[in-house]
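Complex shown without one protein chain; remaining protein chains in place.
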Amino acid sequence: VDIHQTRIWVRAITAAMDQNKDRLTQLDSAIGDADHGVNMQRGFTAVAAALDGYEPAGVGDVLVKTGTTLISSVGGAAGPLYGTFFRAVGKQLTGPVAEPAQLAAAFEAGLAGVQKLGAAVPGDKTMVDALAPALAAFGAAIEDGQDVGVAAERAATAAEAGAQETIALQARKGRASYLGPRSIGHQDPGATSTALVFRALAEALTS
Amino acid sequence: VDIHQTRIWVRAITAAMDQNKDRLTQLDSAIGDADHGVNMQRGFTAVAAALDGYEPAGVGDVLVKTGTTLISSVGGAAGPLYGTFFRAVGKQLTGPVAEPAQLAAAFEAGLAGVQKLGAAVPGDKTMVDALAPALAAFGAAIEDGQDVGVAAERAATAAEAGAQETIALQARKGRASYLGPRSIGHQDPGATSTALVFRALAEALTS
Amino acid sequence: MKKLINAPEAVLSDALAGIAAAHPSLRVDAEARIITRAGGPSAGKVALVSGGGSGHEPLHGGFVGTGMLHAACPGEVFTSPVPDQVVAAARAVDGGAGVLLVVKNYTGDVLNFEMAAELAGDEGIEVATVLVDDDVAVQDSTWTAGRRGTGATVFVEKIAGALAEQGASLAEVAEVGRRVNAASRSFAVALSPCTTPAAGKPGFELADDEMEVGVGIHGEPGRSREKLEPASAIVATALDAIFADQPLAAGDEAIVMVNGLGGTPLIELYIAYAEVAKYFAERDVRIVRNLVGDYVTSLEMAGVMLTVCKADEQLLSLWDAPVNTPALRWGL
Partner (left out) sequence: MKKLINAPEAVLSDALAGIAAAHPSLRVDAEARIITRAGGPSAGKVALVSGGGSGHEPLHGGFVGTGMLHAACPGEVFTSPVPDQVVAAARAVDGGAGVLLVVKNYTGDVLNFEMAAELAGDEGIEVATVLVDDDVAVQDSTWTAGRRGTGATVFVEKIAGALAEQGASLAEVAEVGRRVNAASRSFAVALSPCTTPAAGKPGFELADDEMEVGVGIHGEPGRSREKLEPASAIVATALDAIFADQPLAAGDEAIVMVNGLGGTPLIELYIAYAEVAKYFAERDVRIVRNLVGDYVTSLEMAGVMLTVCKADEQLLSLWDAPVNTPALRWGL
């Protein structure tokens, strides 16, 4: 995965957030405060602007810049969490090209960063419920010797399944936790946006 | 018309206001501030309490007491206007019995009091649009030598017609005047309650 | 109907109990239904008494205190008080220098206060009246009920109250009150109706893309129904009407109130104020003082009222004079 592909990935995320803004906001409206779509769109619009004309030395620079920009522009829970994810991933990838295994390891560092910050574990009905299975699928595929595009496809599918499965969960972290049992029956917005992030990766690496 | 009949009249008004409270309030809701029914009911409930145990020397005392109580308990435009009406009528009737012609003259004094206070003329879409035709019909019937009960019936019918006719009018007095042309198409609440007052009189004098 | 109440008929008495409990600086006579300063009358000073229907809080009870009203007479919701209340208030607060009644121009208020003035006069209390009629949404004419009294009431009560506090005579206090009214204009727009507890349903219905333009503060419909517009256009509509009636020229100074009608979030009132500030700046008229918040409300109505008072040195210095009431407090 090179710098160009990384840029395409991030651009694809921006496009996905544009397209899914209302959907994410409506999901957040049901069990949160109705801002997740707007937050993510604002953040990735800022990221697109920040990367425009930016000259990265390596793959990681693109992602660190993405994360830093998210932190400065999103706010809410999603800003620091996604920002930390991209920064943590980016910090692992110093070269102009990232090998699949490096990428898998970097992703794990990203997840660790998110969990360290947000203290959510799988089952808490958060983005972690999409992120963790996505990374597991990605890592397994790479270990299996699969192409990075295939790995990304599997990650996206796993993230989507993970997001879907949050419907049945009772939230223990984030705003939805305030609803107690009433949070059951609704899909977590952050898990849903995470699925978009990995679907965008699959698109970027298979186009 | 004696003291007993006068009491019956006022009691009949109280009953009518109880029954028509919501209707009057809804009429006032359309072109006013949605309180006329409540106001009239509160006022005549207070009147009933004030007359209970009260020992009037004449017919007029009952009506003066009614008017004074309305002034002290209704508020809004209706309180002073109806209060003035009953007080002015009552002041004319000093004996224990009021002759029909005396009553007709007293009613005219009541109307004069209302008009002096509120400065409304017929056609302004106010209680005057029921009051004026009611008194005209009452006076004409008495002059015609009709029974006071018949006169009261005609007064009630005229008041009801007058109230009905306010629908087509544009208000120039009272709250409805703020609506300008939008006041057209709605029946005036005060004219409607005035019709109730005369229907109650007809009931009292024919029962 | 959704209301945080116990029963429609208990609204006024329950609210008075709450006001009494909340504000040690006020004395509430639940029987007479009047709210006065806890300190009693101010000997030798003119006392301001106002009142009107309830449902406009903080008007008027929230403006009782040093530098403003001496007493408020709250009627039932949207129903003017009865004369007895006003007389009781005048009696309770007269400090020997007379009582100024501040009356909003509605038939009911005018008649009840007139009767009260007569009765109080009979008791030997010197009484004067200022009639507030600032709402330019209503066409004025001698053949109609005239303009409604709305936002300018706050300005009249504040400024006349300040002069009374300084020991001016009844005639002087009444005169400045009339001057404030003459210098003030208001215009309001509603985004949603309100429901009186007694009626149980709203005074009008609005579609999701409609607003009522030129509304009063009693839940009645306005002069016209229009398509909902951005804050900038709503503010321009209101200020155009106000300026058409009382032109303000470049260099003039004004006190401006952006008043929420009860159901408007404060953040929206600030958005409206930003538009007001722009409008004035474009015309080079200086806003020298302002209020942004809920001061004269119409139950839970969503919408905004703009009130503009052309200021001069005296009005401004009286505006700045100390005031200490539940709803307005500075300099003390």
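Read from first to last, the chains carry the letters A, B and C; within each, the first residue is number 1.
Note that contacts are C-beta pairs under 8 Å (C-beta built on N, C-alpha and C of every residue); 3 or more make two chains touch, one makes a residue touch a chain.
Because the structure is a prediction, the values reported are computed rather than measured.
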Would you list the chains present here that the left-out chain is in contact with? A, C
Looking at C:Val11, C:Leu111, C:Val156 or C:Val180, which residue reaches the missing chain? C:Val11
Check each of A:Arg7, A:Lys173 or A:Arg199 against the chain that is not shown and name the one that touches it. A:Lys173
On chain C, what residues meet the omitted chain? 1-7, 11, 14-19, 21-22, 54-55, 57-58, 62, 77, 191-192, 206, 208, 211, 228, 230-232, 234, 258, 262-277, 287, 290, 292, 294, 297, 299-300, 302-304, 329-330
For review purposes, identify every residue of chain A that touches the missing chain, sorted by number. 25-26, 28-35, 37-39, 42, 71-81, 117-118, 172-175, 177-180, 182
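Criterion: only the chains that are shown with their structure count from here on.
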Determine the centre-to-centre distance between chain A and chain B, using the mean Cα coordinates as centres, and give it in whole Å. 74
